[in-house]
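The complex appears here minus one protein chain, its other protein chains still in place.
Every chain is named by a letter (A, B, C, D and E) in the order it is written, and numbering of its residues begins at 1.
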Amino acid sequence: MTPKRRRLWLLLSSLGVLGVAAALVLYSLNDNLVFFYSPSQVAQKHPGPERRFRLGGLVVEGSLQKNGQEARFKITDLKGELPVVYRGLLPDLFREGQGVIAEGTLGADGVFIAREVLAKHDENYMPPEVAKALKESGRWQEGSGKK
Amino acid sequence: MTTAALQVTDLACRRGGRRVFDGLSFSVKGGELLALTGANGSGKTTLLRALASLGRADAGTIVWQGADIAWLGHLDGLKGDLTVRENIDVAERLRGVTPDRQRIEAALASFDLAALASRPVRTLSAGQRRRTALARVAASQANAWLLDEPFNALDMASQKSLRAVLAQHLAAGGLAIAATHVSLDMPGARSLELGA
Amino acid sequence: MTTAALQVTDLACRRGGRRVFDGLSFSVKGGELLALTGANGSGKTTLLRALASLGRADAGTIVWQGADIAWLGHLDGLKGDLTVRENIDVAERLRGVTPDRQRIEAALASFDLAALASRPVRTLSAGQRRRTALARVAASQANAWLLDEPFNALDMASQKSLRAVLAQHLAAGGLAIAATHVSLDMPGARSLELGA
Amino acid sequence: MATLHFLANPARFRRFSARVLPALSVVTALAVAVGLVWALAIAPPDYQQGETVRIMFIHVPAATIAMGGYVLLAVLGASLLVWRHPLAALMARATAPVGATFTAVGLITGSLWGRPMWGTWWVWDARLTSFLLLFFLFLGHIALSNAYDDSERGDKSASILAVVGAINVPIIKFSVDWWNTLHQPASIMKLGGPSIHPTLLYPLLWMMATFALLFVVLVLLRTDTEIDRRRLEAAEAAA
Amino acid sequence: MTAFAALFRRDLRLVLRRPGDVVVVLAFFVVATTLFPLGIGPESNLLARIAGGVLWAAALFAALLSLERLFASDYEDGALDLLLLAPGALELAVLAKCASHWIVTGLPLALLAPLLGVAFGLDGQSLAAVALTLLVGTPTLSLIGGLAAALTLGARKSGALLALLALPLCVPTVIFGTGAIEAIATGEGFGVHLAILAALALMALATLPWGIAAALRLAGE
Partner (left out) sequence: MTAFAALFRRDLRLVLRRPGDVVVVLAFFVVATTLFPLGIGPESNLLARIAGGVLWAAALFAALLSLERLFASDYEDGALDLLLLAPGALELAVLAKCASHWIVTGLPLALLAPLLGVAFGLDGQSLAAVALTLLVGTPTLSLIGGLAAALTLGARKSGALLALLALPLCVPTVIFGTGAIEAIATGEGFGVHLAILAALALMALATLPWGIAAALRLAGE
């Protein structure tokens, strides 16, 4: 085999290997490599009480109850819901209807006990008056940033 | 063995921002031995490495025809933990060639290494080690030998063996280029003085 | 410089279960140069290392008197990342001696290294490097030099310089023992053939 | 590549940069001034974030240009390895520290922004992690190109690293789409048009252009210095 | 192909004749991993939670520890010149060297890890996950480390530089490696993680030998 042909061969086999790699990646991407789990995923998986994980979704409108340091609210992914209890300071951006990520464990009573709550900001930016106008005109979509 | 030929035109090499040599042109063909001579630092090693395409040339062309190169540098490339025979054997395999038992034994014999063949190279004396590296070249089926100071560390008897092996290589149509401070009076030998 | 003297009696060295030499007796004193000759593997390096107490002797005695040893082995012990001058300087300090500027410059000059003195050793050619190691020996205030194949890799001019430096060392009452395959025709030189 | 070919010769580059740099510097300074006023004073606050949103005008351009800077580094590396452009090496040396700085700015502003918005300085999500890696790749490039006494060797070795590391750039870019991250997905380059209101979008785009100009000016300046340094070295070696 | 096998076997033989280097690496792995239980105390569920991360981090360090010499000894004794001159593809030669490195470090690490995992109180499935992810992931580390080793040949401070270059590139592998053990704890399988680790390994296999070979050619100049 001449050096040129050998290089071609090598190149082709490299590409072939890359192709297999890409196939593997594609195969795995439609599964669950995630920074956080959604309520419906949690419902499927039943993580044990020892297990710490992150729960992500939107805070259900009107679900927030504050009782001194303790906050109780529900997180939804528009398919399922999960109640959350958290003791501590909530981030500035914590609003009903907004995305949050809570880290903690699932209590035996099915309430998620959060140790840390992070606000997940969506990709929408606009001045307050625009937001207000949108809401008034009814074109506002809840969680419009979420897939 | 097919015969090799080398044509060098207007070669220049720079190292560390300094010109080592330039405008070098010469040719060597099968059956010829070119001795590179010149003071320390005149560029013999630099030229040899460029010819083997181990080193970079900064101008000019190097054209090999039908060459299969065997290399011996200042550093011998022997593995101390392998035996003499293993070293030679592995070098051949690395060149993609199935080792030729007979050639290897002949090469070992011509450098008087038969008794040492299964000793780890680490335990050899300097000259024995150099002879092992030379035997590696002699055992190879290569037709173009590039040798950097092959006579280094050799005793008189081994120097004579090396001349004999070189003569045999040339007679078989091989080509050799050797950097050396020892004068090579051999049929077929020319010399090129660098830095002159 | 005090003069050194060496007395060796009935020395024997074995390596790897094999006798390298035995019953070796000789003496060297200030102003003398002993050339160790002999075929590759005859034990020159082994003897030199034993004399420097770098290697083990298996029988016999080695008695040095008033000796301060400078060593140059097959491996030169130079650090590639240090410059030529730094290497020489550091070697002196390691011997517990304050380097003598003038001696160092003189040694560099005698091996034609002045222009290379501030180059990292890594960038030198093989011969330039060997010359640096020799300059290190010449710059030392040692009175007993042990040199293993000092002529290795040197060009003709440098070989001549080395002879001159050796002669000067002997004239100043120094002692030297050198393993070599080059014949040393010098006043004060004797030779001891090993493995004969 | 055409422009690079045109400029491949350091001397020609010198003439080019001498002509272009002064004007470009002035334009950049003006753009910075306008951009700052626009971003800090004129642009409205966000309906959610309030005034904090102004960090965006530094964070997003710095992050974007940092990634662009790495792409440039990889292109320069490839052209050094393949076409042996002498200028590519010098420009790569000039680019890496600038890119590292922009990356650091992106990291720091992101972190400062994350504290009030997310409630944390740092999480190991895919976007943040891969962007931190970008910073390390820049550092590695700088370290590698200076690790040899022979600067040519350093240039070429660093080029290989630059090319291999380029795979990280798409990972940064698409990390927010491929994985659930805390970091938000794209706002500007997204299907269905930007989700930033024009009153915020235009100053942001302006700042992007400004940062790009700043990047170019810094790289050109530093390339000039590199050429000087290389000449000095050559002169020293010849002496 | 014979050249590939020859180099592979030469390197293995060299290691077997001088096992010290490998032994030090394995010892490091054991010491580094046992260090964490000591620091944290015997709280077992905490230990089990960090086990994956600790084993992977220690494996990463251990792999890098030995990689520094992968090409350096060939570089220093001139054997690299012979490799560069060999008519076969340098890319394959590089692969042979990385493979033999993996056999003597990555493989033993993967085999040793379950034993250490027991000390961390991992359950059976997690032990399997540790061993399998290391088995699939360590070749990537060997290749990435090989690139860093080749790039830093003859450089000053090559050890730290090697680690500096290699560590960031190893991050994805480590993330998915430890992620697999996490995933088990949540009751999912780790098949996806394994698939991604395999994908990373294949990507490294397809691309890095080219880079390593180019770096070695540079070093020869």
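Simple rule for what comes next: contacts are C-beta pairs under 8 Å (C-beta built on N, C-alpha and C of every residue); 3 or more make two chains touch, one makes a residue touch a chain.
Since the structure is predicted, the reported quantities are computational estimates derived from the model, not experimental observations.
*Asks:* For the full complex, which residue in A:Asp77, A:Glu103 or A:Glu123 touches the chain that was left out?
*Replies:* Touching the chain that is not displayed is residue A:Glu103.
*Asks:* Please identify which residue in E:Ser100, E:Thr178 or E:Thr207 touches the non-displayed chain.
*Replies:* Spelled out, the listed residue whose C-beta touches the missing chain is E:Thr178.
*Asks:* Tell me which of C:Val20, C:Leu47, C:Ile69 or C:Leu147 is the one touching the absent chain.
*Replies:* Looking across C:Val20, C:Leu47, C:Ile69 or C:Leu147, the contact with the absent chain belongs to C:Ile69.
*Asks:* For chain D, which positions touch the chain that isn't shown here?
*Replies:* Contacting residues on chain D, toward the hidden partner: 122-124, 129, 132, 136, 139, 143, 146-147.
*Asks:* Please give every residue of chain E in contact with the chain that is not shown.
*Replies:* 17-21, 23-24, 27-28, 31-32, 34-36, 38-41, 46, 49-50, 52-54, 56-58, 61, 64-65, 68-69, 76, 156-157, 159-161, 163-164, 167-168, 171, 174-175, 177-178, 182
*Asks:* What chain C residues would touch the chain not displayed?
*Replies:* Those residues of chain C that touch the unshown chain are 52-56, 69, 71, 73-82, 86, 90-91, 93-98.
The criterion applied here is as follows: only the chains that are shown with their structure count from here on.
*Asks:* Measuring from CA centroids, which chain ends up nearest the centre of the complete protein set?
*Replies:* E
*Asks:* On a CA-centroid basis, which chain has its centre farthest from chain A's?
*Replies:* So the farthest one, by centre of C-alpha atoms, is C.
*Asks:* Based on the averaged CA atom positions, which chain is farthest from chain E?
*Replies:* C
*Asks:* Taking the mean of the C-alpha atoms as each chain's centre, how many Å separate chain A from chain E?
*Replies:* Comparing mean C-alpha positions, chain E is 33 Å from chain A.
*Asks:* Centroid of chain B to centroid of chain E, CA atoms only: how many Å?
*Replies:* Centre separation, chain B to chain E: 37 Å.
*Asks:* So which bits of chain E are touching at least two other chains?
*Replies:* Residues 87, 156, 207, 221 of chain E each touch two or more of the other chains.
*Asks:* Please output the residue numbers of chain B that touch at least 2 other chains, ranges allowed.
*Replies:* 16, 74
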